[in-house]
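Sharing a structure below in structure tokens format, with a few things to ask.
As you look at this complex, bear in mind that one protein chain is not there, while each of the others sits in place.
And now, chain A:
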Amino acid sequence: MAGGPSLMDSLFQRSLEDLIKGLRLHNLAAGTAAGTPESSTFVSKSIDEVRREIKSTDQQTKTTALQKLTYLHSLYAIDMSWAAFHAIELSSSTIFNSKRTGYLAASISFNSSTDVILLLTHQLRKDLNSGNPHEVSLALQTLSSICTPDLARDLTPELFTLLNSNKGFIKKKAIATVLRVFELYPDSVRVCFKRLVENLENADVGIVSAIVGVFCELANKEPRSYLPLAPEFYRILVDSRNNWVLIKVLKIFAKLVPLEPRLGKRVVEPICEHLRRTGAKSLAFECIRTIVCSLTQHELAVKLAAEKIREFLTEDDPNLKYLGLQALAAIAPKSLNAVVENKEVVIKSLSDEDVNIKFEALRLVMAMVSEDNVAEICRVLINYALKSDPEFCNEILGSILSTCSRNYYETIVDFDWYVSLLGEMARVPHCQKGEEIENQLVDIGMRVRDVRPEVVHVGRDLLIDPALLGNSFIHRILSAAAWVSGEYVEFCKNPFELMEALLQPRTNLLPPSVRAVYIQSAFKVLTFSAYFYFYPEEALAASISEVGESVHNGWCEQSSDSVSGQTVTFSEPDEGFNPRMLHQPQKDASGNDGKKMISDLEQVSSCSVKMGHFTKDCLVGMVNLVESTLRPMAGSHEVEIQDRVKNVLGLIELIRQEIHGCLVPKEEENDRGELKACEIVRVMHNALSEELGPVSLSAQGRVPLPDGLELKENLSDLEAICGDFRIPVLSSFSLEKPRSLEKDVVTVSDQQNEEECEPSSESTSLLTEHRKRHGIYYLPSEKKEKVPNDYPPANDLSMQDKVNDEADYLVKLTEKSLVPKKKPIAKPRPVVVKLDDGDRIHINEKLTELKEDLISDAVQEVLLGNQAVASSSRTDKSDKSSNRRSRKEAFRPLESNADSTTVEIAELGNKNSRRIKHRTHGKERSHRSSKKATGESDRSDRPSSSHPHGKHKSRQRADGMENVAAESPVIPDFLL
């Protein structure tokens, strides 16, 4: 009784329908189906039943059990891997219905890790050879969905036979299955490919549809190999009236045309013809897509496509609108006109109710961005961002940021505008792009010298707004603002105001890391102010040399006043002044020294504003302000904050000393021989005003090796000690590479590393060579190159300058690249355009390369598989185009059992040439070459027919070669 299937089980088995009804009841009660089906008692009870019933010897009971299980598996995601064997058992049933159930269960639940799958091989073979076409069809369907390399290998002969089946629907399925088999077992290509090609000429639409589908998939992976089939595809393109087939053929041509420009000339007319005549939107869209992707050189076609896109866009159907926008995005780089014509629709679509359309419109708008319109477009987009929901708002901001920063801000001419735009973005209510804005603010500050005053100005505006501190999304931006304000404090119009902003009480809302930046900036500001107070002349000179004169003309007058010891006169007009400060009456500040924070604030803000008017009182006020604010934080638990606060307090101590000793004239002080506080301030100021540059990814590698550091020994010791951790050790070696390049001091004697070093240095020099020649195209990477110059090495700055030639060369390069960087505004426009152009081509190339890389190794083997047999010394060029032919040649040994094979091949050749003759309308040359082709293939075929069973590798090779020679002219003639 226990567990075993009984008669009772069979008699009272729950049918599939009962199960479904039960499930429905249960689901309705439970409310949701997608929850956790296993937990439901009904389902688990049903599975228990199935487990029992499926062991039954009665076919019908077993079938029903498997049906139920399949149902549960496909809709409720119940595991059924344990029933794999039962599925196989049923597939061998003589009852067709049971067989069908068994196969369906197999095709739904099996995967490559199902271990019993091999047991199915025999049954599949039997059914593939069956006289009942429905059994054959079942077996094919199953094979196509669960094929494994083993199955593919074992069943290839059956499949080959079925490719010639006289029943259309079997043939069709065999063709569809072949695709899967090719992928898994590339050798099968040699067997089946020819029959596949033959079927291209089949009159049956279903078969052509299947075969075109297969070639579409194949061409997707490695289009080049199918170029020789272009004539066949062309015929289908012209003759077929079936939209499914045409769409697939168009897809194939979209892949082939870029490889062979002459092909484009041939197909452009038929494609336009289809586009004009067809009423089917799907076909029309495919034509458009083919044109905008692959036939962009043909202006008329592009124009026609643009017209049709316009029709799509003006339709009410959101689907067509969406696709129209997509097509427009594709056409944008080639025909900006088409986009501009439809600008209105695009902009309107930004407020479409469909999020997908909005995104597409946004992408398109971003594609339109150029130097000339970037400001206008960003203005429009920011307005949209203000109105739209948070998600789309951030999408807009994100795409503005990424577009504008693309290629080192190549579209930006007016950096002042862009920086203020960044500031504006920070104030967009939903803005969550803090991190990106932060990075760009800092990055621009470092890279673009001329824009620094504006960066500081924007930073100030952000910092002084207490409302912003409450929004945690923009804390990162504030961090950047604080950083630039501190770093470029020399451009600050009012350090007191800045200091106040940095220390305002609400900064306690900031996270500790940002707060630390604030305090560090305060430190820089304080250092700068103190320096300015102690050394007004030097500071002035420095600021003049550093700061563009146009900005600080007013400065000089002011400062010279203070140098000559005059008292402040506020009536003096100065554009640089903050008007608010200007019109405030000067208070007497001396009395309130260090009493209260409030009074400090008052005093500071009332102090004269310009560095030029630095007075002792001002400095004292600032010092007091800083001290009273930061003193309590010296006990902070955050080490970053504590550390920085301590620094500031230390500095304050120094300044205090100096200020109080200031009554004594400076010269006398110097006599004491001690290191003066003001000296320290000077040193610190100099250290801080050292310019920071952007850091390249490879910067770490360029840090010169300090003397006495013997990395080699340590690491080899390490390796000896822990051999298990090879990988991390090796990776740390690779870090060394760039440096060893530069310095030529290869401390690492590791054999492998030296080997790695060689080629990379070679390629680097090649790269630099190329860069030298095509300098303008290299703008961005040169900027990266310049990094080492800007980036002061941790230990020894001078080291880098006097290293060997290569380093010198790098320095030279960076000097050159300094020019465009310093004056981005003067960047000549044409250069940028070319950059853009070159970029695009580059990307395209990359894409195709990537695709090729992604092609499964299997296909690669398919295409190069018999290269090893045919010839290993063939040149690259003929290689690919000849693949197909050489593959055909390789069929022979396999087929030679059938006596007709060679004749078939000859016939195929004849057919080919006939067609070509027909089409090329008696062009002498093509005649000759195609005749030659036929002749040659005939000749090469003849000996093989005299030795039908010969397996001479050498002859094969010869055949391959001859046919390569014969085949290659055939296709180009068609193309011409």
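Heads up, the rule we're going with is that a residue touches a chain if its C-beta (ideal position, glycine included) is under 8 Å from a C-beta of that chain, and two chains touch if they have at least 3 such contacts; residues count from 1.
Keep in mind that, in the parts below, contacts and distances are computed from a predicted model.
The complex includes a chain that is not drawn, and of the options "Nucleoporin 43", "ER membrane protein complex subunit 3", "glutathione transferase" or "AP complex subunit sigma" the UniProt name matching it is "AP complex subunit sigma". Across A:Glu158, A:Glu286 or A:Glu410, the single residue that touches the chain missing here is A:Glu286. Of the options A:Asn129, A:Ser165 or A:Asn220, the residue whose C-beta touches the omitted chain is A:Asn220. Although one chain is not drawn, the whole complex shows that of A:Ser44, A:Asn97 or A:Thr314 it is A:Asn97 that touches it. Touch with the chain omitted from the figure is made, among A:Lys173, A:Arg515 or A:His685, by A:Lys173.
Of A:Gly22, A:Gly206, A:Pro333 or A:Gly398, it is A:Gly206 that touches the chain left out of the display. Touching residues on chain A toward the chain that is not drawn are 17, 20, 24, 27, 32-34, 67, 70-71, 74-75, 77, 79, 96-97, 100-101, 104, 107-108, 111-112, 134, 137, 140-141, 144-145, 169, 172-173, 175-177, 179-180, 206, 209-210, 213-214, 216-217, 220, 243-244, 247, 251, 281-282, 285-286, 289, 318-319, 321-323, 353-357.
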